[in-house]
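Yeah, one chain of the complex is gone here, protein chain that is, but the others are all in their spots.
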Amino acid sequence: MSGRTRRSWVVRSLGLLAVIGAALWLTTTLRAGSAVAGAGTAYSPSRAGDTNLGQHVFLRDCAWCHGIQAQGTSRGPDLRSAGPAYVDFMLKTGRMPLLEPDATTEPHTQKYDAATIAALVQYVGEQLGSGEPLPQLSAGDITSGRTVFLASCAACHSSSGTGTILQDGTRVPQLYDTPSEQIAEAVRVGPGEMPPFGAKTLDDQELNDVVSYVQQLGPQQVEGGHPLDQYGPIAESLLAFLIPLPLLVIIILLLGRRAPRKESEE
Amino acid sequence: MRARRANRVLRLADERLGYASVARKTMAKIFPDHWSFMLGEIALYSFMFLVATGIYLVLFFDPSSHLTTYDGSYAPMHGKEVSSAYASTVSISFDVRAGLLVRQAHHWAAHIFVGAIVLHLCRIFFTGMFRKPRELNWTVGVTLLILAIFNGFAGYSLPDDLLSGTGLHIFFSIAEGTPFIGDWLAFLVFGGNFPGDVIIERLYALHILIVPALIAILITVHMAVLIRQKHSHFSGPGRSDANVVGSRMWPSYAIRSLSLMFFVSAVCVLLGGFAQINPIWVWGDFSSPQITAPSVADWYVGWIEGALRLFPPMEPHLLGFTIPNQFWAGVLLPLVTFAALYLWPWIDRRLTHDYGTHHLTGRPRESPGRVAIGVAALTFYGVCLVAMSEETLVQWTHAPVADIRNTLRVVVIVLPFVTGFIAHRIARALRDSGAGGLLLLSKADWRRAREVRRAGKAPPIPPSEPPTEEESPEAPAPGEPLDEEGRPLTESPAWVHPGGRIPE
Partner (left out) sequence: MSRAPAPRPVVLCFGLGTLCAMGFAAAYVLDLSTPVLGAVLGGSLTLIALALAVWSHRIDQEEPDYVEERAIGPTSSEQFEHFRQALTESPVPRSGFLWGMFGLSVTTLGAALLFPLRSLLPSMSEVPDEVLSESAFSQGRRLMTEELQPVKPDDLEVGGYLTVFPDGSDPRQDVGATLLIRVSPDQLQLPADRTNWAVDGVVAYSKLCTHAGCPVGLYADQPAQLLCPCHHSVFNVLDGAKPMQGPASHPLPQLPLALDGDGNLVANGPFSGPVGAAWWGYRA
């Protein structure tokens, strides 16, 4: 009897530890579905693209919706004022091309190789139209970048860059792992519902700064254990309900019960 | 040898204080053996943990709104002008060795503290142990809950970061929503229009001194009343309103409780080490026009936040006054909540016509109506917390915020009735069938319960009848019924097994 009790105590204690471990592991894996602005593919600069290739791919894949002169149709917008930055952003983040004409533009894996994208950027962005050029990035100052980010970006992307929601139910993307160029392009052109930040509200140096700071976001900001998606009190409160309180209730369930008196042995 | 030395110390102290007989009685204090009686202890120990870690944090925290140039090791803030409160909290997190562990453990302990108080309150509520003679201790407990919530909010606001600064702005607006004196109240608390430059200093005084002192005093009162009235206990063989059956404080319960103290500290420390909480360096320093998203508070004030989100837009002008929208969810709801909690023992008495004295802990099923009200209330606040987490719902369902909000507006009203009704039926079935527990409730039990009700028979488990005053046993002096062994001195303890165990 006593031997069994002792063993069951050890088992229970191990069980408790296992619960803690499992719960922590679960939180690591059960991260809320996180859309990522960039698809995380390695960035390769889209410079000096092949115009013939660009025209070929454009007529084959894009002209259906955007028109042969990129003038726009009822299925897709006019791209003549889009500019290289916009085209590059949409293609690199896999928002374009759409697989179905009526699909929504959401970040996806990149669908063309770097050379094709470069060619399309040149053909659509520079030959058929004009607009915001590809950003020329250089080193930035993260302290200044942090100030800019908190003032201009945090309200939508969260101070942590984890992203949040818009009133229509779409997701403001998470910024971790997004290549610098795409961040810069998004800032300048304001894709989708994002407002654009022109050179007069955010000069090139500030753009470099904020892009540098964004590269610091995510895992690098984690100092004290599991990041909980850097989502703030919602995640923290949920965790408080899921782990410590149930755990302590289990502990008192075990502690609060009287051990049966050891008399049967005597 | 060692025993003799210890003996001498005890004797020396007794020669001066004469404590032995009091200590003897204290050691024989009886604690009932049921897990639910330890919920309050979790709160007590997490409070002690909060005080211990809080003392450490106080040594490094600089509660000042004055600007200073940050020069610590967190690179993205080098050379930035921030408030001393913020700079010192970042320093605690990055430059004070083990500082982040203590800070995070302190924050997690706050969650556990308030959470344990709420669970303890639920235990008292559902078992009816707020009834006479414990109404006073119930009100002390409700006051402790309010103080714990307030101190959690105050502590959360101290680092002067962007997230908590937004919380303070909401707090300011809610204060403005107080009828008639709102604008004055908000200005007096903040020393002027928001944000002012004194609120951190004022919250600091409240957070580290005034509120903890009040909590400590009220815990003492709570304990003193408990010791005077003695624990309630679940009914069972040999258990009555006139006694307490359980374990002695020494040697058994004290060590069990000490174990719980270490477990509570362990859980706080482990979470502090493994789960990052409130990374204020990420949220950024407070600046009035800036905001991060999602901007919500910890759950113990988050239910107000959720209610603020759900309350429909309306701002009527009446007799020259505007009734601000945030008044309803921000001012009225907390007032009604805590007023209902304070008055519950007297409301319950009116509803049940139960004016007797109770020392036997009721099982929740004994009062299905009370179970229904309790479950409905918990559902309401639960849905408010879901509204606080609206972002997560939107992210999972991709539904527009308006749809989620409108759904929750309906759910928050309807669901409490549904869950309350279900809880009532389950409690009634448990009571009338005499089933062992919620999970043991079988179809046959439901049928039996129905038959019992149809036959109009008295329920098998009668609500404990309080002894009338004439019947109540002559009150012996404290400690008297114990013999040298600490065993009850009852002449013929018919129901106490010679071994001390109560026969089944």
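We call the chains A and B, going by the order they appear; numbering starts again at 1 in every chain.
The rule we apply is simple: a residue touches a chain if its C-beta (ideal position, glycine included) is under 8 Å from a C-beta of that chain, and two chains touch if they have at least 3 such contacts.
As the structure is a prediction and not an experimental result, all values here were calculated from the model.
*Asks:* Of the residues B:30, B:85 or B:386, I need the one that contacts the missing chain.
*Replies:* That would be B:30, which touches the missing chain.
*Asks:* Touch as defined at the start, partner being the missing chain; which of B:164, B:290 or B:337 qualifies?
*Replies:* Only one of B:164, B:290 or B:337 touches the chain omitted from view, namely B:290.
*Asks:* Looking beyond the chains shown, say which of B:322, B:407 or B:442 touches the absent one.
*Replies:* B:322
*Asks:* Using the touch definition from the top, which of B:40, B:246 or B:368 touches the missing chain?
*Replies:* Looking across B:40, B:246 or B:368, the contact with the absent chain belongs to B:246.
*Asks:* From the list A:123, A:149, A:197 or A:231, pick the residue that touches the absent chain.
*Replies:* A:197
*Asks:* Under the stated touch rule, tell me which residues of chain B contact the chain that is not displayed.
*Replies:* For chain B, the residues touching the absent chain are 28-30, 33, 97-98, 100-101, 104-105, 133, 166, 169-170, 172-174, 176-180, 182-184, 186-189, 191-195, 197, 228-230, 238, 241-248, 251-253, 255-256, 258-263, 265-267, 269-274, 286-296, 305, 308-315, 317, 321-326, 329-330, 359, 390, 401-402, 405, 469, 472-473, 475-478, 480-482, 486-488, 490, 493, 496-497, 499-502.
*Asks:* Just checking the interface: what residues of chain A touch the absent partner chain?
*Replies:* 2, 5-6, 9-10, 13, 17, 151-152, 154-156, 164, 166-168, 172, 190, 192-198, 200-201, 223-225, 254-255, 258-262
As a working rule, only the chains that are shown with their structure count from here on.
*Asks:* Taking each chain's centre as its mean C-alpha position, how far apart are chain A and chain B in Å?
*Replies:* 37
*Asks:* Going by the contact rule set out above, which residues of chain A touch chain B in the complex?
*Replies:* 20, 24, 27, 32-33, 142-143, 145-147, 150-151, 154-160, 164-172, 213, 216-217, 221-228, 230-234, 236-241, 243-245, 247-249, 251-258, 261, 263
*Asks:* What does chain B use to touch chain A in their complex?
*Replies:* These residues of chain B touch chain A: 33-39, 41-42, 75-80, 93-94, 100-101, 104, 108, 111-112, 115-116, 119, 162-163, 247, 256, 259-260, 263-264, 267-268, 270-279, 281-285, 287, 289-299, 302, 385, 388-389, 391-392, 394-403, 499-501.
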